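Before I ask anything, let me first share the structure, which is written out below as structure tokens.
Note that this complex is displayed minus one protein chain, with the remaining chains in position.
Here is subunit A:
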Amino acid sequence: MVLLQTPLYAACVEQKARLTEFAGWAMPVQFSGIRQEHQAVRDRAGLFDISHMGKFTLTGPGVIAALQRLVPSNLARLQPGQAQYTVLLNPQGGIIDDLIVYLKSPLGAETETVALIVNAATTDKDKTWLLEHLAGSDIDLVDESRDRALISLQGPAAAALLQPHSSLDLGKLSRFAHADTTLLGQPAWVARTGYTGEDGFEVMADPATALALWHTLTAAGAAPCGLGARDTLRLEAAMALYGQDIDDTTSPLEAGLSWLVHLDEKDDFVGRSVLEAQKAQGVSRRLVGLAMADRHIARHDYPVLHQGDRVGTVTSGTLAPTLNIPIALAYVATPLAKVGQTLAVEVRGQAKPATVVKRPFYRAK
């Protein structure tokens, strides 16, 4: 299979990236090393090429109203220039994908404009689902996934590094806010979002502008970072990874995403009846954070045990670089999903002690 290359591919290779296949793309997995990159983001700033992610723009009358029927969040809360993290649900209440919905025009405008950023591996699936549910409307879906570049500058120094090149006062951009602006004198779009648990920005631009910005920011000290550090950073922040912690069979209420389910504020949406029933009766399993007692890493699919019985499954695990202990996300039976509960994870045939801990594992200062 010929792998897709992002507009920053050559720049990453030049900066000694080690590459991996991800969702059909050749992506950097690490540059200087996962630990160093992770620490750079926690201490100062790191720069990620995330151009592989799916990028849709929806324009037309009633875009928000149409999307309201596909997600459990109340998108009518959004003001222009704001964004909402949410999920697309299937009729069984399972998660088709997690995504961010960015409202670009006034809500209720004759022509509404909404940007969606979705996972790379699910871009085609999401597009099919959206087109199926937008059929018959005058809403236009433009897929810019392979045309535009997306880079993510994350870390406490992100604003200071980006500000000199932006015509926008970044101090005015609050968390989850976004705006069209110019960067290095070229049109670009900036959102104060990320997947690391730190302050940061995601920038969408044409390939040439993104490349220039990549060179400018790395020359100014932002550490180029790969998917390896992106994974350890998001896991310390207890952010779900689609296909691993959440998928078509997990509901947002099971996955600890009840904060984005606004049943009382909105009308029908796909999956609503399942979520209503789960809310009324309670879910049978919940995604929890685990801290391992020793150095063993609890990995994806390892069984979770309680008094010798299997009570759940690990979905993600790593050695948390900032905390220096192995951490994991796991689905466990609800009665055992309490903070402080002692459990075990079966690591290569042996039960290794673990404790349910608060999520996130790490919170930015």
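Note that a contact is a pair of C-beta atoms (placed from the backbone, for glycine too) under 8 Å apart; a residue touches a chain by one contact, two chains touch by 3 or more; residues count from 1.
As a working rule, contacts and distances are computed from a predicted model.
Visitor: So one subunit is absent here. Using its UniProt record, which name fits best from "RNA polymerase sigma factor", "Sugar ABC transporter substrate-binding protein", "Glycine cleavage system H protein" or "CoA-transferase"?
Guide: The chain we cannot see is, by its UniProt record, "Glycine cleavage system H protein".
Visitor: Determine which one of A:T6, A:N74 or A:T318 touches the chain that has been left out.
Guide: In the complete complex, the chain left out is touched by residue A:T318.
Visitor: Have a look at A:K104, A:H165, A:R192 or A:H296 and name the one touching the chain we're not showing.
Guide: That would be A:H296, which touches the missing chain.
Visitor: Which parts of subunit A face the unshown chain closely enough to count as touching?
Guide: Within subunit A, the residues touching the omitted chain are 30, 33-35, 228, 232, 295-297, 299, 318-319, 321, 326, 348.
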